[in-house]
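Below is the structure I would like to discuss, written out as structure tokens.
Of the protein chains in this complex, one is absent; all others appear in place.
On to chain A.
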Amino acid sequence: MTRFSAWNVFWNGLTSQKGWSRQWRDPEPKSHYDVVVIGGGLHGLATAHYLAKNHGIRNVAVLEKGWIGGGNAGRNTTIVRSNYAQPGNREFYEDSLKLWENLSFDLNYNVMFSQRSHISLLHSPGAVDAAARNYNTMRRTGAPDAEIWSLEQLKQAVPHLNYGPNARFPIMGAALQKRAGTARHDAVVWGYARSADQMGVDIIQNCEVTSITRDAEKVTALETSRGTITTSKVGLAVAGNTSRLWAMAGLGRLPIESHKLQAFVSEPLKPLLDQVVVFGVGGAHFYISQSDKGGMVFGGDLDWYKSYAQKGNLPIVQDVSEAAMSVLPCLGRVRLLRHWSGVVDMSMDGTHFICKTPVDNLYLNAGWNYGGFKATPASGTYFADLIANDRPHPVIANHDLKRFERGLQIDERGAGPDPKLHG
């Protein structure tokens, strides 16, 4: 496969672009692998990449029922940040952000990671205090880019927010993370796939796992739409479909519910917004950034009822539009280009699971709520480490299914055990 380099781009420009090869193979599934990862989203593909790269485990398959990146990997609003404050999350997301900073080099693929900064608007003295506490925690634990901004600073940086006297929620200031930003989600999918493939991983699309055969201790085989596959270890990374696979393995219940989240993109505009801006007050939630093509990319809350359907409902379209108008009134005449929805794996405390399971050779990666894009590099790194070494790295020690039995909830929002309230 041709490496991407300035020289190769130049040379192919002179030779009618004939020097490029396909990005990854399209192999037939083998009958046995050392590790099978189910789910060709970001987490599955990243896991395969790090299994090969960090642990030298290359006899690996990623099984994807549709096409890679067709799930939440290709549906998110691409926000990357590490402004988490709870122990466990703090280290994990900081690690992830550091990996993002080098990802394009690591993958030899431009994932367009743009550290344009992430601004949370603050609307009350209480919100300013809470943000100061969290952002001070960040500064003391490896994130010197955490800042609290006054209203004046914010007005200079983002002049067209609604600062008017009639704003429904007057803005008092902002919490800012400078190294945060966005990346191009498709490029991340393709970059991981290409790199994993190059190291020997088979990426098998249109291959749905339909049943899981096991004895008392181990998964023995996977039935798929492309035949039976045996494997020594299985990693589960199927996001919104986790409970269905969990049931296939005969494992009962999980602290997860599947909900749907919508996202929106407008017609392309000239440069308007140079940061990620987030608004959250009481029941309202809204986040927006501008893509490199100029489209305004934005979203809000879940559809509020449990769902496995990848289609959104209109009341949320209205909610999100209202939030847009109250934050950035200049968007009023902008036309919507597309909107869509993804099925997200909402967990009971809003935090994920990267852990062993009651079955010896089955490993779980799930519960990403709607924040799993930013987690991708760390998720893949620690999940690969778990599968390779059969024990959790200390950073993910509490990211197991048993934490609730120990009385521990890693609940950033303090929302309690109701999955739809974590976002």
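The rule we apply is simple: a contact is a pair of C-beta atoms (placed from the backbone, for glycine too) under 8 Å apart; a residue touches a chain by one contact, two chains touch by 3 or more; residues count from 1.
Quick note on the criterion: contacts and distances are computed from a predicted model.
> When one chain of this assembly is omitted, its UniProt record names it as which of these: "Putative formate dehydrogenase", "Polar amino acid transport system permease protein", "Copper-binding protein MbnP-like domain-containing protein" or "Sarcosine oxidase subunit delta"?
The chain we cannot see is, by its UniProt record, "Sarcosine oxidase subunit delta".
> For a quick check of understanding: of A:177, A:195, A:224 or A:243, which residue touches the chain that isn't displayed?
From the options A:177, A:195, A:224 or A:243, the contact with the absent chain belongs to A:243.
> In the full complex, which of A:262, A:290 or A:307 touches the chain missing from this view?
A:307
> Tell me which residue among A:315, A:329, A:358 or A:414 touches the hidden chain in the full complex.
In the full complex, the listed residue that touches the missing chain is A:315.
> Of the residues A:3, A:18 or A:253, which one touches the chain left out of the display?
The single option touching the absent chain is A:253.
> Could you list which residues of chain A touch the chain missing from the display?
The list for chain A reads 241, 243-244, 252-258, 304-309, 313-315, 348, 404-405, 417-420.
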